[in-house]
Each structure stands twice: as C-alpha cells, then as structure tokens.
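The structure that follows is given in the form of structure tokens.
Complex shown without one protein chain; remaining protein chains in place.
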Amino acid sequence: MSKKENIFVSLYRDAKNIQKKDPATRNILEVMLLYPGFHILVYHKVAHALYKLKFKFLARLISQIGRFFTGIEIHPGAQIGKRLFIDHGMGIVIGETAEVGDYCTIYHGVTLGGTGKDKNKRHPTVGNNVLIGAGTKVLGPINIGDNVKIGAGSVILKDIKDNVTVVGVPGKIVKINTAP
Amino acid sequence: MSKKENIFVSLYRDAKNIQKKDPATRNILEVMLLYPGFHILVYHKVAHALYKLKFKFLARLISQIGRFFTGIEIHPGAQIGKRLFIDHGMGIVIGETAEVGDYCTIYHGVTLGGTGKDKNKRHPTVGNNVLIGAGTKVLGPINIGDNVKIGAGSVILKDIKDNVTVVGVPGKIVKINTAP
Partner (left out) sequence: MSKKENIFVSLYRDAKNIQKKDPATRNILEVMLLYPGFHILVYHKVAHALYKLKFKFLARLISQIGRFFTGIEIHPGAQIGKRLFIDHGMGIVIGETAEVGDYCTIYHGVTLGGTGKDKNKRHPTVGNNVLIGAGTKVLGPINIGDNVKIGAGSVILKDIKDNVTVVGVPGKIVKINTAP
C-alpha cells in the first residue's frame, strides 16, 4: 500500500493530518489527547504488528481494549493505509481481511464487513483518498476505487469504480468526481 | 421459547455457538474473554433473572453496566432465546418487550425498538434462526418469521413471514429462502 514509516513518525503525521482536516480542532496536542479516531490508530498499529508476528490472542486483546476506550473496532488483521482520518468513530467495525488505502476519511458508524457468504477474503478493499459517510455499510470482498465518495447511510454491496460519488440503499452513482 | 438450561451450561453452549459461527475466532476461551457479544449474554441472563424476581432497579443497573462494557443495550425485560450470536454488537438496542427466538444472529447497530405508538407490548417478536444485518432497525410490536434474513441498513415496520430475505428502507422481500 505505502512506503514503510517508523511507527512514531507515522502517528505524528496521522495526528497532523487529522488536525488539518477537522475544522473543530485547534492543535495537534488536542488531537493526540482527545481524539478517539487517533487513539484507535495507536491501538491498531500495535495490534496489527502482533497479528503479523502470529501473537493473535494478544493482538485481539489490544484491539478489544481499543474498542472499549474508543467505540471503534478494527480487527488486528485489517490493513490500514497512511493518514486514515476517523471522525467521531463510535460504532465503526472494520473486518479482518479489509484493506483501506491512503488518505481516506471514515465517519462514525461505518462498517467494512462481510456478508457471511465468502471464505478467506471476506471484507472490502478500499482505494486511496476515499471518503465514507456516517453509518454506511460496505459489505463483502468488493473493491472501492480511488477518490470515491460514499454518502451517509448508504449500503454498498458491489464494486465501485474510481472517481465517483455514490449514495443510497443500495448505493447508486450520483456524480462523477472531477477533481480528485 | 426453549427448554430451560442451567445458566452455566447455557453460557458454555452460547460460547461454543459463537466460536462455530465466527470465521475470525480460534477457540472458545477467546470468545469468553474477548467477545462483547458473549459478555452481554452473561449480563443479560443475570439482569433478566432479577427482573423476573421484581428487582427491577438492580436489573437495570446490571443492564447499564453491561452497556458500558460492551456497547450493547438489552433491557432486562427482553426475552432472548438460546444461542443468540451477537457479532461486534456496538450500538445494539433491544427493548423491554422484545422477544428473540433461538439460533438468531444479530449484528452491531441493530435496534429492536418501539415506535412510540404502542402500550404494553411495544417491541418486535423475532422467530428462530433469524439473521439481522448491521444497522437495521426493527420497530413496533411486529412479528418476524422463522428463518428470515434482513439485510444491513434496513428499516422494518411490518410483519415478515417465514423463510424470506428482506432488504431496504422500508424493507421489501427480495428472495424466498429455500434451505432454512
């Protein structure tokens, strides 16, 4: 997905990115201390590293502690790109085989989940620079293209190509995004 | 709903059932220690027993402690069948007069709630072997048949007969389920 960064550099840049994107924030310390969407990135980076080292129970434990403190559940196996901005975050569920690209924004209540019909790869692959609105469910091993915007409260069960805006239950394309 | 089981036997079987159904789980200890969807069954069995003994304040207290630790709110009065599998669970609300059959699966964000128009029986009655997808709201004293599947993000305000798949806002039948 992206070039490897030192974990502390990566987290610092994540916090900077959140500060830049959220109009309600004033400084990076506020992000680091008060943003559940930042805290869960810390938990997830540790859990994901343990998961790759096959310490799967410990990885799940850290993920569940993160869920308790933030209301956000990211399975340790999920592959999260650079600079994910999780806003508010309560109720987010990201499954074990989900992949999220770089510079994405995910709002509270979003699910990147399974449909129960698939084995192994069960969860979505999300491209770069994607925005997913509050409460939206993206289900199954589908592909969401780069620069896609998905409106709040949508349900997405099929692939979405690059550079489009999608809304509804089920999601339908409503706009071609010209400037990525 | 179902033959009476000793509470410990019941919880052990609940954990076994979760392990069997969740592809991300490895063993029953992991379920017992790390699954909010299992923990809330423990809280609810205690709260429901106290509720039936008319210790209603204590029952609510335990239910609210369970909500704090799991993000799942089941009113002590709700009647829950055998082997309920709650996956992820954050944001689930199950009302006082709701009834859930045996072998059901309920995802995070589901509401079995009221519409504000009814007295006494205000919440849904759900059959056996029903699956309710993430974020779906089932509202009012309606009946959901056996072997029903309800897609994620749906809103259900009317009775649903046995053996069908329903999706949408409001929910519409999209499939007859042949093998229950």
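Per-chain numbering from 1; labels A and B assigned in written order.
In this text, contacts are C-beta pairs under 8 Å (C-beta built on N, C-alpha and C of every residue); 3 or more make two chains touch, one makes a residue touch a chain.
Keep in mind that what you see is a predicted model, and the values were worked out from it rather than measured.
Asker: Out of A:G77, A:G95, A:G109 or A:G145, which residue would touch the omitted chain in the full complex?
Answerer: Looking across A:G77, A:G95, A:G109 or A:G145, the contact with the absent chain belongs to A:G109.
Asker: Touching the absent chain in the whole complex: find that residue among B:A15, B:V31, B:V46 or B:M90.
Answerer: Checking the options B:A15, B:V31, B:V46 or B:M90, the one contacting the hidden chain is B:M90.
Asker: Using the document's contact rule, name the residues of chain B that touch the chain not shown here.
Answerer: Spelled out for chain B, the touching residues are 56-57, 60-61, 64, 67-68, 71, 73, 75, 77, 90-91, 93, 95-96, 109, 111, 113, 116, 119, 122, 135, 137, 139, 153-155, 169.
Asker: Please give every residue of chain A in contact with the chain that is not shown.
Answerer: 23-24, 26, 30, 33-34, 36, 69, 71, 88, 90-91, 107-109, 131, 133-135, 151-154, 167-169
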